[in-house]
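Quick notes on the structure that follows.
Left out: one protein chain. Kept in place: all the others.
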Amino acid sequence: MFRITSQPIDLAAVRSQLLDTGCGAYVQFEGWVRDHNEGQQVLRLEYEVYEPLAIREGQRILDEAIQCFGLRKVTAIHRSGMLELTDVAVIVGAASPHRGEAFDGCRYIIDQLKSRLPIWKKEHYANGMAEWVNCQRCAEAGHQHEQ
Amino acid sequence: MFRITSQPIDLAAVRSQLLDTGCGAYVQFEGWVRDHNEGQQVLRLEYEVYEPLAIREGQRILDEAIQCFGLRKVTAIHRSGMLELTDVAVIVGAASPHRGEAFDGCRYIIDQLKSRLPIWKKEHYANGMAEWVNCQRCAEAGHQHEQ
Amino acid sequence: MKIEIRYFAAFREATGIASEPVDTQAETTAALFAECIDRYPALRNYSASLVAVNDEMADWEHALANGDEVLFFPPVAGG
Partner (left out) sequence: MKIEIRYFAAFREATGIASEPVDTQAETTAALFAECIDRYPALRNYSASLVAVNDEMADWEHALANGDEVLFFPPVAGG
């Protein structure tokens, strides 16, 4: 199930929901708040989420991953609001009988979550400035703006 | 660091060792004991490990992953002895600035651990039989023997 | 016809408002956004924006109807 939360993510709960005796492989992705981006020193991040659409689209992505990659169990949670360094911004857990599916499915989910959900990230910098991270800017800089 | 242990793996400890404010991405792989393999109902697994060589080769694989994929922090632990269903047989954690490296590096590590370490797996079946899992048998069956 | 417009994230900061009711002749989401750009030139900086109508993702040729709620999204950046 896909969720948005303004509270710290309970990592152990995510994993234990997915435990399945039919699964031999589990892949978990976490997006951590990193202390730098494009040469700027980042102090914290702020996520704005338009929840009605984000939740629906997030669930759609999980359903696609189950269908396309044969995942047995899957979940994803994205934070909203203010986050500090090393906080978990997003978690994706994927369990499947074999590991190829778990890796590919987990990767698909995080790639899609990052590009399709109405979520915006504002970086607060050490120099006192704050800026919305803008994928146009990344495109102009000629590189992918990965987590 | 690579470790072999006969005790249950402390998952939270693995992750917290890898937390790094310079990393935006964390990928964790877990191999779980699955209740079936090639049509047989599996009750438990037994791992035999030749530790002197396994530890040295495991550490070499982690070093390769750091060099080849630019991982910032990495660890892996493999169990020895008797394991029950849903026990964690192996865990790999990989942290890096961006997610592409973390996925690729984590995948590399588990693929290499499975094929290069002197570790043998015996499956105990519901019918009372037990058999060493044998990659020759997989090759003959015409499919990869993935976790 | 009467449309409710909502602005998110960088768009809210560029316009200075989170939402506004408008009375417009614009027939499509594209035409409506063009009107917004006339009022708030800062919106011009965002070419790859997304639009939703009544909480469904839409495209820029989407035909507007009286009473629609139109959501203008700047480029997303989840994760």
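As written, the chains take the letters A, B and C, and residue 1 is the first residue of each chain.
Note that in this section contacts are C-beta pairs under 8 Å (C-beta built on N, C-alpha and C of every residue); 3 or more make two chains touch, one makes a residue touch a chain.
Just so you know, these numbers come straight off a predicted model, no measurement behind them.
In the full assembly, the chain not pictured is in contact with B, by the touch criterion defined above. For the chain missing from the display, the contacting residue among B:R15, B:R99 or B:K114 is B:K114, taking the whole complex into account.
In the complete assembly, the contact with the undisplayed chain comes from B:K122, out of B:R3, B:R44, B:H98 or B:K122.
Contacts to the hidden chain, counted on chain B, fall at residues 31, 47-48, 50, 52-53, 57, 78, 89-90, 110, 113-122, 132-136, 139, 145, 147.
Just so it is clear, only the chains that are shown with their structure count from here on.
Mean C-alpha positions place chain B and chain C at a centre distance of 49 Å. The multi-chain contact residues of chain C, meaning those touching 2 or more other chains, do not exist; every residue touches at most one other chain. For chain A, residues that reach two or more other chains under the stated contact definition are 31, 110, 147.
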